[in-house]
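Of the protein chains in this complex, one is absent; all others appear in place.
In this document, chain identifiers A, B and C correspond to the written order of the chains, with residue numbering beginning at 1 in each.
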């Protein structure tokens, strides 16, 4: 059995998420778990300051993230090695495709979480190396134009050129990211039981270009051509790095994975997917 | 017969465009035309400073634009009323779909231009009204995300809501613009003999959205929803205006049109189109 | 005021459509209209044989069509000149995008119909000329493969070649047909206030092909190339003609139009459209 220290991370500036967090902390305390509050969350919400703080640089083995998909992705991005922590993801208000615990059921799921009654779902990530740094993403690394100025890219896989793109950019997506930005840009849906990388060009002038599906082990080099405009590399929609002509971004499998606790594994992935699509009607 | 005063506008920072301009000025002078140089061009290129200057606020009835599509679009955007001027568009180096005079034939075409031996092709434009101003476009008015942050728009035609977009934005295109950005974004090709407006959503989360073709007389209101991120309105790829949640952009037919001199009317529009597509191979 | 002779046409093999037709006949009789039953309908349904018959070759000035979109399209195809008749279109059970009278309101709308309280909406049609005959369509003329065998077409507009297609075929659609088959095949939505022709290639090997929007006055010639497999020309989904290599189909504006009575003009066309799309969930 894992330790009963449980950290809580909460979406900032959300009264709803705060209320859910207070309920979560209370439920944990009643079950004799040790409650820790992530330091930025602690600083944001007075109502959680009775508990001790922790840093995402040194997180407990169990963590509850409360908010939307963005909250989870941002939290993962700040952790040195998320693989050491099992995360329970609770949806508070916002649409959340990655988050499967609803706020109304949080007390029950916390009891399961403490009793290790869940399945661990392991998600591989991709690491993007750019001039001056690198970071890992769960969904996607996106090269995207700035201010609607044409971007010119050359894409290599294993050293072999597979496409040239003049357009808005390129999405490099994981399996789980295939139903996020990549899908809107025309990419295929990847079954969650299959681990791959998807390259989806963004509005290319080359009308014949199509999304390409690669093995998870592929090494992808994306060169910003010398006659391109400057652009952004956007990691999981959270962090954005300026790229210049001549720069190259390498994307490959990240060493550290993500572990999410899934309580009722989404019985039908596709039903959930279409439901989400239509929540935008 | 129109006057024999002819203005010249040249793409900046291009030795090639400058050489073509010098040849054009010389050919005009030899045919006893009065040569005028647009003031920014005059300031840029020493080799053209023997001639008088003119301002795009008060242009001559005939004008030669030398450069790429961008040069033409930028020039039009700076003119108060382009309808008073007939423009001969000369391609210098860059791809140019709107420009049909090649630099090698410039002397011959200038003789035709002075002798009024050409067809005038009139292009309607669209006027985009945004908070604090308005301007007319020949190709397109594009609402587009900043830094890969989701944009939320509601689109109305004649006051009736026709779509909601959560995604990268929306292209509002003329017929001639239908083969520019709109085409890359999945829009249809509009035959040049038909004058319409095309709305092409950019990578919408709403996967069922499709481009919509409207009559040229339509009044389109695009509302930036209160829960949208800030974005840009980009006019003909040249001018970019920041928009905020709550702002509305209106697009409707512009009072002033564009008149281009076409010497050999492109015998086959579609052949030219596919040739351009494949010049990006 | 138009005559008070009203013809009724009913979808065959539908107990629901029959019930609606009996109600319609009764409502007409009560308002002293003369009820006529189309002869195939008369032969199909015993319950309508108290009334006189009429032939679609010589229809009354007012006609009620009861069924789905297919019933309307088939009826129009059988008429020599539909332009002489105003049609009230009643939906009975099946999805019907063209039909705007619901069966529950039929008595009220019949009163309006007899009193000329409606708007006439005129729909242009396209005429397809094929070896051995011709016919007019309201929605689309589709050239489509037989038994999944590749089709090779060359498409000319006004004598000028605009595309070559190797694939499943081509949809030639009217404005109203733009939201039928053409839409599923990737074509744009055409605003109902705009009258055009849309060419939508079906799954072409030439990945760069895009739908093309033409003026309603265009003359389109589609040549089945000598190395093509045989295929079908399908008119409004109702009539299908076998085509062979070397055959040519010409499509141009049909002399006779269609007149539909619209009682409440669809307040929001786009809302109806999306509703229909999602009725297929």
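Heads up, the rule we're going with is that contacts are C-beta pairs under 8 Å (C-beta built on N, C-alpha and C of every residue); 3 or more make two chains touch, one makes a residue touch a chain.
Since this is a predicted model, take the numbers as computed values, not measurements.
Peer 1: Among A:72, A:141 or A:218, single out the residue that touches the unshown chain.
Peer 2: A:218
Peer 1: Out of A:119, A:161, A:242 or A:264, which residue would touch the omitted chain in the full complex?
Peer 2: A:161
Peer 1: Looking at C:4, C:55 or C:206, which residue reaches the missing chain?
Peer 2: C:206
Peer 1: Please output the residues of chain B touching the missing chain, sorted low to high.
Peer 2: Looking at chain B, the ones touching the missing chain are residues 206-208, 210, 274, 278, 281.
Peer 1: What residues on chain A make contact with the chain left out of this view?
Peer 2: So the residues of chain A touching the unseen chain are 157, 160-163, 183, 187-191, 193-194, 196, 198, 208, 210-215, 218, 267-268, 270-271, 274, 277-278.
Peer 1: Go through chain C and note every residue touching the omitted chain.
Peer 2: Chain C touches the chain not shown through residues 142, 144, 146-149, 164, 166-168, 181, 183-186, 202-207, 232, 234, 237, 240, 277, 280-281.
One rule holds in what follows: only the chains that are shown with their structure count from here on.
Peer 1: Same or different, please, for the chain A to chain C contact, judged on whether over half of the interface numbers appear on both copies.
Peer 2: same
Peer 1: At what distance in angstrom does the C-alpha mean of chain B lie from that of chain A?
Peer 2: Between these chains, centre-to-centre, one finds 40 Å.
Peer 1: Identify all positions of chain B at which a residue touches two or more other chains, and write them in rising order.
Peer 2: 183, 277
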